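Below is one structure. I have some questions about it.
Take a look at subunit A:
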Amino acid sequence: MDALLRLFSLIPGWDQNVPAWASISLAGLLAAGLCLGFISLGPVGYVYVERKLAGFMQDRLGPMRVGPWGLLQTIADTIKLLFKEAIFPAAVNRPLFVVAPCLVVIGAFMGFAVLPFSPTWQGTDLDVGAFYVIAIGSLSTVGLIMAGWASNNKYALFGAMRSAAQIVSYEIPAVMSLIVVVMIAGSLSLQQIVAAQAGGLHNWFLWKFFPLNVIAFLVFFTATLAECNRTPFDIPEAESELVAGFHTEYSGFFFAMFFLAEYTEMFVASAMVSVLFLGGFAAPLPVLQTVAGFDIGPVWLIAKAWALVFVHMWLRWTLPRLRVDQLMHVAWKVLLPIALFLIVVIGGLLTAPATAGGFPWDPWFGWPLTALLCGYLMLTALRAWRWHARQVREAVA
Partner candidate 1 sequence: MTPAEICTKLQEKFGADVVSALVEAASPYVVVKTERIAEVAAFCKADPALVLDNLLCLSAVDFHKEKEPRMEVVYHLFSYTHFHRFALKVHVPREGARVPTVEATWGAANWHEREAWDLFGIVFDGHPDLRRILLPDDWEGHPLRKDWTDPDFYRGMRVKPTEQMADKAMKGEEFGTGPFQHDPFNAHVPVSGGEA
Partner candidate 2 sequence: MSATRPITSADTVGWRIDDIGPDEMILSMGPQHPSTHGVLRIELITDGELVRDARPHIGYLHRCFEKHCENVDYPGVIPYTDRLDYVASMGNSLGYCLAVEKLLAIEPSPYVQTIRVIMAELQRIASHCVAIGTYGMDLGAFTPFLHLLRDREKILDVFEWTCGARLLYNYNWVGGVSHDVPEGFVKACREIVSEFDQITYPELVNLLIGNKIFISRTAGVGVVSRELAISYDLTGPNLRGSGVKYDLRKDEPYSGYENYTFEVPVGEGQYGPKGSCFDRNWVRVVEMKESARIVSQALDRLEKLDKTDVREKVPKRVKPAKGEVFARSEAARGNLGYYVVADGTAVNPYRVKVKSPCFTAMSAFHHVARGVMIADIIALIGSFDVVLGEIDR
């Protein structure tokens, strides 16, 4: 928003002729429109990528018919969804049935308000940014419960109950591991959290207090995975048990809204993880922060978020899903104690002067481990690709 305001002030005579509240509103609307475009067009891409990835992992081709390599498939699907009749079953609670998907989308969308894409490209830099994202997530929960109740369907109700219990439970380890980051950064503002990680990959919070923060990262990532209802925590919409969970009765555009919200939440959660642990818009090398004088922070943030979204998809197409009691077990008996332990230990370490800025060995682990990880992933990808290519060759021959 700041960036937009600055752009406005570049227009000659703008400041004199336009009142402040009008330009703020206009900037807000424009920023919101930008984000809306991002979230409504994003899923088109994600869904295509997810299908292609699924196809690759499952030894098939994925969408191939509409457009070259099936590129237009999701667009066709979107159009279909938009023009499909929205069916209202006879006994639904109609007002709630309509409001519920809107709430879910709003909850997912409002997270964008504080996501820092660069020092200036941010909706608003709230003092309580990190806290805000967590708080706003509860709006989606209410939406999901509403959807489940309004559908007047037992499976939908089960899905709603499950999702509410799940999100409320996983919020706690998420907040706890977030506190670790907040303690290290000394601020809830996302800008300042990112600023504390600037200056290269070894400064990222992931590599602070070397083995400890990696654990905090895993706890937070797992919790966000659960809050987005993704496999292995997709029990609210477990299609083999609950048909489709809370959106069993939804069709057409209303179904599309749930879909939209799910993918948006996935992006917001991944972006939050990268802001908190992976340096947000900070580049792994300070040299790479600008290209030809332009700050490419947004590109870095989006790239990191997409890498994590990829991990979401990867897990989805690999793992079975947990049962509801096992899910609660993971939240309350595994993640929460770990997070509490981390808070105590890192809090203690921060107060000791010798380790206030992290362990002395921190700078030495970041780079080699990242290089190792990236190398391993590339190797795996290469092997998978070569295997795939051989399959294709043999199929043709």
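Heads up, the rule we're going with is that contacts are C-beta pairs under 8 Å (C-beta built on N, C-alpha and C of every residue); 3 or more make two chains touch, one makes a residue touch a chain; residues count from 1.
The candidate set was assembled so that all candidates are chains of the complex that A comes from, given by their letters.
Predicted, not measured: the structure shown is a model, and the values here were computed from it.
Q: Just give the number of the candidate touching subunit A here, out of 1 or 2, all from the same complex.
A: 2
Q: Can you name the residues of subunit A that touch candidate 2 in the complex?
A: Listed in rising order, the residues are 54, 57-60, 154, 158, 161, 231-232, 234-235, 238-243, 317-326.
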